[in-house]
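Excluded from the complex is one protein chain; the other protein chains are retained at their positions.
Moving on, here comes subunit A:
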Amino acid sequence: MATHIPVVKAILSANDAVAAENRAAFDAAGLLAVNLMSSPGAGKTSLILATLERLPPSLRAGVIEGDIASTLDAERIAARNIPVVQINTGGACHLDAPMVRSALSHLPLPDLDLLFIENVGNLVCPAEFDLGAHLRIVVASVPEGHDKPYKYPGMFQKADAVVLNKVDLMPLHRLRPLRLPARPVDPPPGDPALPPVVSDRPGRG
């Protein structure tokens, strides 16, 4: 005999539960966690390194690197004596909350003030998975063109901030003004509509 069973469960609720645990671990350690997302090659790792150079040395930062394969990015971070864990997703096109949870035990969380989680370079899937970070920041870069927010709306809708990188290349590109699509949650009043513009090249932004 057939029976109807009401379920009414958001499909990513299992991921979101682990994300909430991660967020609680970050809060307990008193650190700010940032989920950094972009297309491949937009400059996430370079932006992390350039940012850390400009922050006071008293601020202690750690990094989780997400890539399908290789430890290239983690090696760049480790060369600066910054605590880093490389997650190799082995084919998965995004980080999820359980992957981040498994990386946390390899970091000195209580000693950190700031944790960058560099997601897999991809403008689609990473937008779907809450990692427990306090902020979602999307790095867009000039060579990608002006149309990415239209082509990949989910990524930009869910961003707390968008950083426009490689502005030193602006003279080589005709970049139309970036207009961001509607977002799914109300922002605080006075939320800036235009992204901060930077270059991760020394002295250029």
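Note that in this section a contact is a pair of C-beta atoms (placed from the backbone, for glycine too) under 8 Å apart; a residue touches a chain by one contact, two chains touch by 3 or more; residues count from 1.
Following the convention adopted for this analysis, contacts and distances are computed from a predicted model.
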"Hydrogenase maturation factor HypA", "Methylated-DNA--protein-cysteine methyltransferase", "Tripartite tricarboxylate transporter permease" or "CheY-P phosphatase CheC" - which is the UniProt name of the missing chain: "Hydrogenase maturation factor HypA"
Which residue of A:A14, A:L59, A:L135 or A:M170 touches the chain not shown here: A:A14
Identified contact with the non-displayed chain, of A:T3, A:S58, A:N81 or A:S105: A:T3
Subunit A, residues in touch with the chain not shown (by the definition above): 1-15, 92-94, 96, 124-125, 128-129, 150, 153-154, 157, 179-186, 193
